[in-house]
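Some chains have been omitted; the remaining ones sit where they do in the full complex.
Lettered A, B and C in written order, each chain numbered from 1.
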Amino acid sequence: MTSSLFDAFDAFPLILSLKVAALATVLALVAGIALGWLFARKPFPGSSVVESVFMLPLVLPPTVIGYAILVAAGRRSPLGKWVYEHFDYTIIFSWHGAVVASAVVALPLVLKSANAAFAGIDRSLEAAASTLGQSRWSVFVRVTLPLAWPGVLAGTLLAFARAMGEFGASLMVAGSIPNRTQTLSMAIYDATQAGQDDLALLLVVITSAISIAILVACNRYLSLR
Amino acid sequence: MIDVDIELTVRDGARRFDLGVRFATEAPFAALYGPSGSGKSLTLQAIAGLLKPRAGHVRLDGRTLFDAARGIDLAPRERGVGYLFQHYALFPHLSVRQNIGFGLTTWRRRRLTPAQQARVDSLIERFGLSAMADSRPGVLSGGQQQRVALARALVREPSALLLDEPFAALNPMLRGALRRELAEVVRQARIPALMITHDIDDVLELADVAFVYQDGQVVRDVDLRKGESRDHARRALGDERPVESPMRQKLRHLLNDGPAAG
Amino acid sequence: QELTVSAAASLTNAFKEIGQQFEKNHPGTNVRLNFAASGTLLQQMAQGAPVDVFASADQATMDKAVAQKLIDTATRKDFATNSLVLIAPLQGGPAIGSLQDLSGAAVKRIAIGKTATVPVGNYTKEALESAKLWEPLQPKFIQADSVRQVLDYVSRGEVDAGFVYRTDAAVMQDKVKIVLTAGGHTPVSYPVAQLAESKHKALAGSFVDFLLSVPGQEILGRYGFGKP
């Protein structure tokens, strides 16, 4: 790789990718924990069908997911129209769109892992905590979640990796606008499409190295053991 | 002080177990005694609010914790009882110290006040857990785990104690010491205690009254204080069982205290 | 001021340079370039994406945009042309000198753009149809999802030949050779237009003008595009 190649490399997509992936992971984590808990602990008739519906972002091509988000939140949708008229804001072509798209695509990973983890917990530990005067929320935060954490963490790391790699849905919603909404994955895609193989390789190496570093660090510092 | 009258059924496939117990006592320390699977643990769970009876009531020191007829059913955390679980139910992700202090803190306030800290430390000390205060329960011996569970149940100054075989994993010497600790706690705090045990000596040493279980029912209660006065019964029963032979006593001594002299 | 330009993926390299040049010529202007397959761009615009200028790789997509009333039809212009070429791996592979050679037994696989979705596929179909080779060659076709995929297959020797634009072949000169320029298809021309809902009509107009200007055409030419 020549030094001109390094010149061609631009830190923006990297920073944007990390920002988007981090936010999307947080959103997926919160929603995934809540829904995973719900489906594990408060099943209702048909809840396994509803749970499977949340898996669809994995089943359908990302473009379809992106298109669905466009239809649901774009300027032509009632929601998007209202927001646009009142706040002069649209999620299309904004990096927020990439966050939403990545979160939707990453959600099933957290949800399913959290669900399995919550279902496997020894309920008598929760009972013990409740006899020790803890509120439901306190029991959840201090006992349930820590005990389920290995599974939830696994799902979260998967979600982060997926969010880093997401580009089909984001491309649709946020566009691939250099210095605005172009993430690393989009930049890689662009580089391959433009025949800039060296740049593509460089970007792949950077993305891989940084993702591995983050995953290893999270594994080490978030595993609580 | 304790007034329990509950009916409940647990099911597991085709098998079902019906619990229908009723007992009440003014005595501060009551024991539940009876065969394996007779419903003793289920009774404590119902009192703690972990199982919901179909009918009946649970009252402690005049407070109604549960009353099916009046629609009262306090959540476990509102019942303020200290519960030692038969299988300890120690939090595997917390250290011994954190397990013991658990009930004093909440998700919001996780630091102990100096007074609470002192209380935790004194329990750790009294139950001989100082050396392993920072270990996780998983690496403790059976008896060490049981003592952690006992300390954890006592730490909140509960309004009643429910103890499911608190000394089963302890050897007689420690058992004696902890019996004295427990008797002291119950006496000082003036709280009622309900203890399941398989050890008659536990009953004899600690309890004022014992309720004998059989197949989900209380079939008999034994007043252990009154017994003392009924002197004629003493002699009447005296020869029904052989007094402990000196041989056995000697062996008992050998096991507990040291080599036999000659 | 911000100008959003949605451009077909095959225009990426040229438009990046054109965008920079345009910004230089219009200080205070910020050109946001959005690259994707023409179909994706169309879907975005149909859902209200705030686009000012749309540059498509084929007339069909632009026609659809017109049909959906997204476009200010008066502003539609062709700004570049391209040509369809037959390529083969630089090394190895059977000798190919003409379109007819493709029917030879030595040629087992031919990569083409997907006719339904990739513009280059349509041109390929037209070219082969006029050479009466479309039907006979059917069993040999591998329909790739993008021009880039055709290039990859050819450059890695997975196929014996492929059809791409001259501009694409140019970026892989070290791995593929251009066998011939195919004829017999409608000219490959790139249309551009302003969006009906554009909020920066004047600026959008100058961008289109710049594309057609001498400096604009010079840049496009450097990337292999022909004059309209």
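In this text, a contact is a pair of C-beta atoms (placed from the backbone, for glycine too) under 8 Å apart; a residue touches a chain by one contact, two chains touch by 3 or more.
Because the structure is predicted, anything quoted here is derived from the model rather than measured.
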Tally the chains of the entire complex by the labels shown and give it as a formula. A x2, B x2, C x1
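Note that in this section only the chains that are shown with their structure count from here on.
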Both-way neighbours, i.e. chains that touch chain C and touch chain A: none
Using only protein Cα atoms, the chain sitting most centrally is A
Whole-Å distance, C-alpha centre of chain A to that of chain C, is 33
Based only on mean CA positions, could you tell me how far chain A sits from chain B in angstrom? 48
Distance-wise, how many Å sit between the C-alpha centres of chain B and chain C, to the nearest whole number? 81
Multi-chain contacts only, two chains or more: what residues does chain B have there? none
Quick check on the complex: what are the chain A residues that touch chain B? 122, 124-125, 127-135, 137-138, 141-143, 146-147, 224
Show which residues of chain B lie in contact with chain A when the two form their complex. 45, 48-50, 75-77, 79-83, 85, 87, 89-93, 102-103, 106-108, 152, 156
Residues on chain C engaged by chain A in the complex (per definition of touch): 4, 6, 9-10, 12-13, 16, 32-36, 40, 43-44, 46-50, 146, 148, 151, 168, 171-172
